[in-house]
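What follows is a short report on a single structure.
Note that one protein chain is taken out, while the other chains of the complex remain in position.
In this document, chain identifiers A and B correspond to the written order of the chains, with residue numbering beginning at 1 in each.
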Amino acid sequence: MPKLELTLRVNGQNHLVELPANITLLDALRDYLYYYEVKSGCEKGNCGACTVLMDGEAVNACLVLAAQAEGHDIVTVVGLGTQEEPHPLQEAYADLGAAQCGFCIPGMIVASAALLAEKPQPSRAEIRQYLAGNLCRCTGYQKAIDAVELVSQQKPVAEPS
Amino acid sequence: MLSEFEFQSPATLDDCLELMQFQAPGVAPIAGGTNLVVDLRSGRAKPQTVINLWQLSDLAYIRRENGHLAIGGRTTVTQLLNSSLVRKTGQALTESAQKFASPLIRNRATVGGNLADASPAADLAPPLLVLDAQVQLQSKSGTRTVPLAEFFLGPRQTVRTPAELLAEIRYPVPAANTATTFLKLGQRWEDAISIVSVAASLERDGDICQSVRLALGAVAPIPRRAKQAEAVLAGQKLTDELLRRAAQVAASEDANPIDDVRGSAEYRRWMAEVLVYRALTSLIEEEA
Partner (left out) sequence: MLTPLKIIGKGVRRTDALIKSTGEVAYAADWEMPRMLHLKLLRSPHPSARIVKLNSQPALAIPGVVTVMTAADLPQREVQADIPGQTGTKAHRLGEAPVLAEKVVRYKGEPVAIIAAERLDIAEKALAAIEVEYEELPAVTHPLEALKRGAPIVAGTDNIIQTHRIVKGDIEAGFAQADHIIEHTYTSQHIDHAYLEPEAGVAWLDSNGVLNLRISTQVVEHFRSIAKTLGLPESKVRVMGTLVGGGFGGKEDMTVELFLALAALKTRRPVKLVFTREESVQFSTKRHPYIIKHTYGVTKDGLLTAAKVNLISDAGAYSYLSPWVLLYSTGTAVGPYRIPHVEVNAKSVATNNVVASAFRGFGSYQTAIAYEAQMDEVAKTLNMDPLELREKNYLHPGDTTAFGQVIEGEVWLPQTARTAMEALGEPAPAKPGKKIGRGLASTMTSYGRITWFHDTSEAWVGVELDGSVVIRTGVPDVGAGQVSALCQIAAEVLGVDMDNISIHATDSAVTPLAGTTTATRQLLMSGNATKLASEKVRSVLLGLAAKELDLEADDLDLQDGQVYTKEGPEHLMSLADLAKKAAAQGVPRSYLEMYRAPFSDPIDPETGQGHIWPDFTFGSTAVEVEIDEETGEIRVLKAVGCHDVGRAINMAAVEGQIEGSLAMGIGAALMEDLAGKNGHPQALSFAEYLLPTAGDLPELQAIVLESESGKGPFGAKGIGEPALNSVVPAIANAIHNAIGVRISDPPFTAEKIVRHIRQGTK
């Protein structure tokens, strides 16, 4: 299979990768570019562990072909914030104990960021519906919903880039 | 890993159609990929060439023209969900979009993709069937229009040939006294594949049924109209007894379900009856 040369823009940084066409964005992010914060949980769009922003919209990276992602802005949870400069959602999730094993958390925080950008003051029911594509086995989602609500009550969150 | 294929990303619709013609039959168009990527991984789909539609944003539109609501095939379910035009002219379609998979999937899944994939449980199909939708198939050789009711041939099979693209779907804006709705039953409240789905459209004059459309999903090899049940209702006075009879007929004569991991055929028939009755009564109550 011939290789494609793609430029993928991730967290504001351009990367040149050479890969076959049948690589998903998830596999490109992890195996070619080492964005290990994007998790692989099911590879078929059922679990949301691989959630990234693509042009500001939350999507399953496992269902996007890497080749389709060229020319679009990809943001992972690390693009939202880091230990040195955490995003308010990352702080709230940490403060409220919203993460247990943590495996679903990067995807859930990305989805939460997309939610708040679209709907800055969601009801708890709306938060639940918006996070319905992000499965969690440890927490029952309770403290994640608390964290999103808490952040929504703080000053406006900046648009994810 | 996904099966191996060549990837093309045409800049325009014309380029796309040219490529599809050239690469047919071993060609698969990909928009949101929410079905195709799964099939590429499972080996169910093994095209030689995959053609990207995502960048053809000209094909993502919702507009009112000539008394019709025209939806470009590349329109995502999220766009459908957020459209006030759709809500005003085709409530059933909005309701279906609200319950469609998960928000993550909705951001990528397209109207064209959902219909062309032709799962018997495709949630956008029943609403579009009761809205008398027509599908526009485009290829390098030309354009043809097919009523959605004639589009599905069997599970995952449609009249679309490999060189054709589902470019648009459109439905006539219903008359003012028409109401539509969509109901679905799944194994959980969110992100569920339909066990049974029902769409209904009802145009009334007082309590007389002027025109009715019923469509069932996930209870037959294809999403399709419940014609026997419609015949019970057409032109009749809409008594509760009549609605119940129509629902019974829908379940016993229009539905033809199978047993699968989500539910038995028998349960599906029972639920088809329940959902048809509920859909009809909600439309009558809504307009009242």
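The rule is simple: a contact is a pair of C-beta atoms (placed from the backbone, for glycine too) under 8 Å apart; a residue touches a chain by one contact, two chains touch by 3 or more.
Please read these numbers as outputs of a predicted model, since none were measured by experiment.
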Check your understanding: Per the definition of touch given earlier, which of A:40, A:68 or A:152 contacts the omitted chain?
Key -> A:40
Point to revise | Residue in contact with the excluded chain [from A:25, A:49, A:65 or A:150] | key: A:49
Exercise for review: Spell out the interface residues on chain A facing the chain that's missing from view.
Suggested key: 30, 34, 36-44, 46-47, 49, 76-78, 81-83, 86, 89-91, 93-106, 109, 124, 127-129, 131-145
Revision key, fill the gap. Even though one chain is not shown, chain B touches it at residues 1, 102, 185, 187-193, 261-264, 267, 270-271, 274-275
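As a convention for this text, only the chains that are shown with their structure count from here on.
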Practice item. Could you give the separation in Å between the centres of chain A and chain B, each centre being the mean of its C-alpha atoms? Key: 29
**Study point:** In the complex, chain A residues that touch chain B
**Key:** 1-2, 4, 20-24, 43-46, 48, 51, 54, 57-60, 62-65, 67-68, 70-71, 111, 128-130, 132-134
Review point. Of all residues in chain B, which touch chain A in the complex?
Key: 1-7, 9, 30, 32-34, 37-38, 40-41, 50, 52, 54-55, 78, 101-105, 107-108, 190-191
